[in-house]
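A single protein chain has been removed from this complex, and every other one stays in its place.
Chain lettering (A and B) follows the sequence in which the chains are written, and residue indices restart at 1 in each chain.
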Amino acid sequence: MTHAAYTIPLADIARHLDVAFSGDGNLPIRGLATLKDAKPDQVAFLANRAYLKDLVKTQAGAVLLHPEHSKSCPVPRLEMDNPYLGYAKLSQLFDPLAALDTPGVHPSAVVAKDATLGADVSIQANAVIASGAVLEDRVVVGPGSVVGADSHLGEATRLHANVTVCHGIVVGKRVILHSGCVIGGDGFGFAHDGAGWHKIAQLGGVILGDDVEVGSCSSIDRGALGDTVIGRDVKIDSQVQIAHNVQIGDHSALAGCVGIAGSTSVGKHCMLGGGVGLSGHLTLCDGVQVTGMSLVTNSIHEPGVYSSGTGAMNNRQWRKNAVRFKQLDEIAKRLSRLEKTAVK
Amino acid sequence: MTHAAYTIPLADIARHLDVAFSGDGNLPIRGLATLKDAKPDQVAFLANRAYLKDLVKTQAGAVLLHPEHSKSCPVPRLEMDNPYLGYAKLSQLFDPLAALDTPGVHPSAVVAKDATLGADVSIQANAVIASGAVLEDRVVVGPGSVVGADSHLGEATRLHANVTVCHGIVVGKRVILHSGCVIGGDGFGFAHDGAGWHKIAQLGGVILGDDVEVGSCSSIDRGALGDTVIGRDVKIDSQVQIAHNVQIGDHSALAGCVGIAGSTSVGKHCMLGGGVGLSGHLTLCDGVQVTGMSLVTNSIHEPGVYSSGTGAMNNRQWRKNAVRFKQLDEIAKRLSRLEKTAVK
Partner (left out) sequence: MTHAAYTIPLADIARHLDVAFSGDGNLPIRGLATLKDAKPDQVAFLANRAYLKDLVKTQAGAVLLHPEHSKSCPVPRLEMDNPYLGYAKLSQLFDPLAALDTPGVHPSAVVAKDATLGADVSIQANAVIASGAVLEDRVVVGPGSVVGADSHLGEATRLHANVTVCHGIVVGKRVILHSGCVIGGDGFGFAHDGAGWHKIAQLGGVILGDDVEVGSCSSIDRGALGDTVIGRDVKIDSQVQIAHNVQIGDHSALAGCVGIAGSTSVGKHCMLGGGVGLSGHLTLCDGVQVTGMSLVTNSIHEPGVYSSGTGAMNNRQWRKNAVRFKQLDEIAKRLSRLEKTAVK
């Protein structure tokens, strides 16, 4: 558990959220916690009725909640229509990360002479910035991270530690790239000559829109000819693989371990659950949700929730059913025959 | 194949394992091999009856085995109730890795002035240790690895190359973190305001218990408010994703490519097969085993083996059955109707 090294008066917190508050505005708040765990110098939130039982007993300094629950709250309140959004906004105030940044270029970092650095850029220990790279104002490049030749990082973008942005990549503003992720590795393209493989040089790039976030150890491959394009405000979790020439529409979210094969296009406001796989050359329209570990092999043209697979069960029971799955076509045919007999 | 550059007399090996041996105690042993491949200067082991056929023909210098198989062994013996455990203990003696460590801080490493380094710490080339970090005695930080601000690494913990431990992380003793893994990247948390996403700063940390091992390119995300907690002696393979606020009980083992969604709690002595996915907010009790690539979407309250999915079959056969799966509810209903007819 990490802690901010400062407190913020309750009144300032209310002002930051632009909401009314009850209680003592001078109350010093040092952070956030759940209703159950919060101490009198922490703010908690109620975003789910399931936690109403914790609200009535909370010892938080104040609680972010919807006005409809104000009467049940034993401590000062910050009232909002969307308390979860309030929690998100408050969390930013207590993040110790920003305070850890060292401004300027660390002496151990290697920055090409013809790289362009904006104002207040932070390039940390042993980072490498290659020839022709452009880093706009307030970009942070964490320790051990590499920015390839001619790549462009937009304003206030942050690379955590050991991130790789390959050559010729365009990254928008306020993008967050977590440790170990790789943007712009080669797509998987080969021609077969009957005996073996010939590599297809991957000549496209990657474009990441503003406010994109990419999780730890995820990879987004560069395009074969055109670019791989990730829209604005797309959120990508850890261990995700996005192949060459994929396109992801604005505001979509991809949970951990998702894999998307080449040239597939995902619409806006889509949500892919953990471990979902999309085959190549598909189109998913806007507003599609796919539940965890589903495999999608055909395009989807209607918004909605899609799934495949089967839930876990006891192994003994499962073995019997899994064997029957292999007989399923035969079972269906036997049923049809029996129906015909019954009709007679 | 790597080799230790030394030999150990058979008698010393027996003493290390605290077991009796037959044959010449001066026999120099240079390493381990399978019964089939072992040369006269190597020790082999029999841990599975399926290899009894190799035992009778082995040319090993000595064999680790259960006393019940001594009569079938044509060469000197090291007798143990659990020969596989003996193999594990012996393997440590022949690991060339320890000999490769260079003690001290490599001149190219960057260590913050206020970091605390214990005795006999090894910080290798181009590693980075941030402000406030504490490394206990005999910690090894491999080349290119990064230890974030205020993180704590317990005694004899080893980070291989290009590992990232983010800020505010607590790592126990004798922990092994393999190359490319990331401990403490942000969890995947966002609030939606109806138009797009607002990031929830991930204010929790990660706690890794003593004797934890994390494989190459795996990621363990930091908690949103509280910590992500990995218990003692938990073994995590490569390419695993553990989301924020997950808890894993002591002695559990997770094979490659496992993904665990946020806030799920896994008990002690659990074993998750390769590619298993656990949905968020679940509880798995102690002693649960889940077979490879199963999806678990509900909590499990009874120890035992659980599975989902179907095994691979010929694609032509599979296509027919997979189509029938989409008709399964209808098939079941047709069967019920037919049963009613039959009763009449």
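Convention: contacts are C-beta pairs under 8 Å (C-beta built on N, C-alpha and C of every residue); 3 or more make two chains touch, one makes a residue touch a chain.
Given the structure is predicted, the values throughout are model-derived calculations rather than measurements.
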Absent-chain contact - pick from B:150, B:186 or B:233 = B:233
Inquiry  = Touch as defined at the start, partner being the missing chain; which of B:216, B:245, B:265 or B:289 qualifies?
reply    = B:216
Query = Who touches the missing chain here, A:15, A:39, A:53 or A:334?
reply = A:334
Task = Mind listing the subunit A residues that contact the chain we can't see here?
result = 108, 110, 126, 128, 130-131, 144-146, 148-150, 162, 164, 166-168, 180-182, 185-186, 188-193, 195-205, 217-219, 221-227, 239, 241, 243, 257, 259, 261, 277, 279, 290-291, 294-298, 300, 304-311, 313, 317, 320-321, 323-325, 327-328, 331, 334-335, 338, 341-342
Request  = Considering the whole complex rather than only what is displayed, give the residues of subunit B touching the chain that is not shown.
outcome  = 1-3, 31-34, 37, 82, 84-85, 87-89, 91-92, 94-97, 100, 106, 108, 124-126, 142-144, 160-162, 176, 178-180, 211, 213, 215-217, 232-233, 235, 237-239, 250-251, 253, 255-257, 274-275, 292-293, 309-316, 318-319, 322, 325-329, 331-332, 335, 338-339, 342
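What we mean here is this: only the chains that are shown with their structure count from here on.
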Message = Suppose a student superposes the Cα atoms of subunit A on subunit B; what rotation angle should they report, nearest 5 degrees?
response = 120
